[in-house]
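First the structure, which I've put down as structure tokens, then a few questions once you've had a look.
A single protein chain has been omitted; all remaining protein chains appear in their positions.
Right after this comes subunit A.
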Amino acid sequence: MTGFFDIPSDLQHSWAGLIGLHLREALLPVAAGLLLALPIAQLCGRFRWLYPPVLGLTTVLYAVPSLAFFVVLIDYTGQTELTVMIPLALYSLVVLVPAIVDGVRSVPDETLAAATAMGFGSVRRYLQVQLPIAAPAVIAGLRVATASSISLVGVGALIGNQGALGNLLAAAQKYDRPELAVNAVVTMAVLAILCDVLLVALRVLLTPWMPRGGTRLKPAARRAEITPEGAVR
């Protein structure tokens, strides 16, 4: 009797090993996408006319099926993880570029004027004022990109077993063990949820300056000024 977590040996990984592989293949492209999206978004912010064509281009890239990418890339990068990760990085741009551009644009004009008036140079202003204020929007983009990347990695199974947990789907068919398919789907879902929770936690950590829904700090803070017992609190 083979169990839920017994992985066929031709996959060359334990269940935990597949998870590690899957996370690497999913998250590295998102990180690379972020590094790529930052300067692109910066350019789009500086030259407004650039934004619509860039958006168009990322959307077109997103519409290209991953299989087509693999066929092109396989000549250069072979049947490796890289062949899976390059398309994923490009896909992440379709959410990350607008997230950063919109986030940076959401910085109020007054805040920008104040920063300029105080003698911030443009680089310092971008790094110390615009990006931190854009952080919630950027992280919202990262959440979408991460979840989609985690599910898309599975397609790598098509090229020489580079799909990590996705390979279990192929194996389920080959060995007629449907529980492997269930395993793959459930594990991927759990990974996606965990990553999302971590990103939300990161946002909470990075943005102590945001009014939090529910706690409604503002009225409480105002009351604190008026009532003496409030001032003690």
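By definition in this document, a contact is a pair of C-beta atoms (placed from the backbone, for glycine too) under 8 Å apart; a residue touches a chain by one contact, two chains touch by 3 or more; residues count from 1.
To be clear about the criterion, contacts and distances are computed from a predicted model.
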Identity of the absent chain, which is to be given by its UniProt protein name, from "FAD-binding protein", "Sarcosine oxidase subunit delta", "ABC-type quaternary amine transporter" or "NADP-reducing hydrogenase subunit HndC": "ABC-type quaternary amine transporter"
Of A:Ala113, A:Leu127, A:Val182 or A:Ala201, the residue in touch with the unshown chain: A:Ala113
Residue among A:Ile133, A:Ala157, A:Ala172 or A:Ala192 touching the omitted chain: A:Ile133
Absent-chain interface as seen on subunit A, which is shown: 108, 110-111, 113-121, 124, 129, 132-133, 135, 207-211, 217-218, 221-222, 225, 231
